[in-house]
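The complex appears here without one of its protein chains, the remainder shown in place.
Entry: subunit A
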Amino acid sequence: MKGFHPYQRLLQLALAAVGLQLSTLGLGQSLTFGLFGRLSPDHLTPTLEATLPLGELELRARLQRDALGLGLNGALELSALGRLSYGAGFSLGFAGWGLQAGASAVLGPVAASLEALYSTTPRSSLWVGDEAEGGLKLGLGGRYRLEPRQTLGLQLGFKNSLAGIASGSGELSYALRQEQTYTFGLGVDDSRLYGLLGWRGELDEAGTLLEATLRAGQLNRLEAALTAPLDEEQLNNLKLRLTVAYPWAATLGVEAYGFRADASYEGSFSLWLRYRLSFGGSE
């Protein structure tokens, strides 16, 4: 932690600059209604997500036809210097149960996140938005700013599936920010090697932003996200997300004015429609 020491005075200045102090503030609240449908095996369920302030923490609840989940999140704001957030959750359904905990921090030039999940059933049977894998999953992510325009990233993962098969993953990346941001990297996922190329930048003066990341090699996946402001105040954005992978799998997401639609193909088709009502909650 010695490296952070010089930032104490800086933190004071940053806080002074904005007239803020270290504070744990309550989070906002929101309600999201949804309908999820999948073909083969057929599955149709309404979904409900809610966030509510609970003292200085935030209570998160989610409900679908055959499972419910509860979680608590909290955060410590350090003004311009960074923030620390943390959370834990529990899910219970007819198929089984699951636990999840995570924390992330950004402080000066360093950002780090840690996540741990365990479930006795594929997590998608506890929440339709989660992956179709169960067992133990650990993730560690870190980013470090070498200098203002260069950032180093590291992702490490470990899985132990329900069948008892263990696998690991790792990805190292380097991002160079000029007018646009270029990312280069190398990774390994369950002994499949791949290279990474990324591009992020604004397309016009209105602030339309495109981010695309290609992973190619023994693992192939293209991710693209386009965000276009719908008004000058940037209160509403149109968000488009596309993921295409080989062996064939794809997702497409569209989001605007609180509405969100996610279509995906991964062996079977699914569609999830949602509408979010925000009462000052996270957007």
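Remarks
As a convention for this text, a residue touches a chain if its C-beta (ideal position, glycine included) is under 8 Å from a C-beta of that chain, and two chains touch if they have at least 3 such contacts; residues count from 1.
Convention: contacts and distances are computed from a predicted model.
The listed choices are "Assimilatory nitrite reductase (NAD(P)H) large subunit", "Aspartyl/glutamyl-tRNA(Asn/Gln) amidotransferase subunit C", "ABC transporter permease" or "Outer membrane lipoprotein-sorting protein"; the UniProt protein name belonging to the chain that is not shown reads "Outer membrane lipoprotein-sorting protein".
Within the complete assembly, A:Pro229 is the residue of A:Gly168, A:Gly198 or A:Pro229 that touches the hidden chain.
In the complete complex, the residue from A:Leu48, A:Leu72, A:Ala88 or A:Val106 that touches the missing chain is A:Val106. Within the complete assembly, A:Ala80 is the residue of A:Leu39, A:Ala80, A:Ala132 or A:Leu277 that touches the hidden chain.
Here one chain is not drawn; of A:Pro41, A:Pro148 or A:Gly164, the residue touching it is A:Pro148. Even with one chain removed from view, subunit A keeps its contact list with that chain: residues 5-23, 25-28, 53, 75, 77, 79-83, 104, 106, 108-111, 143, 145, 147-148, 151, 202, 207-209, 211, 225, 227-229, 232-234, 237, 239, 280-283.
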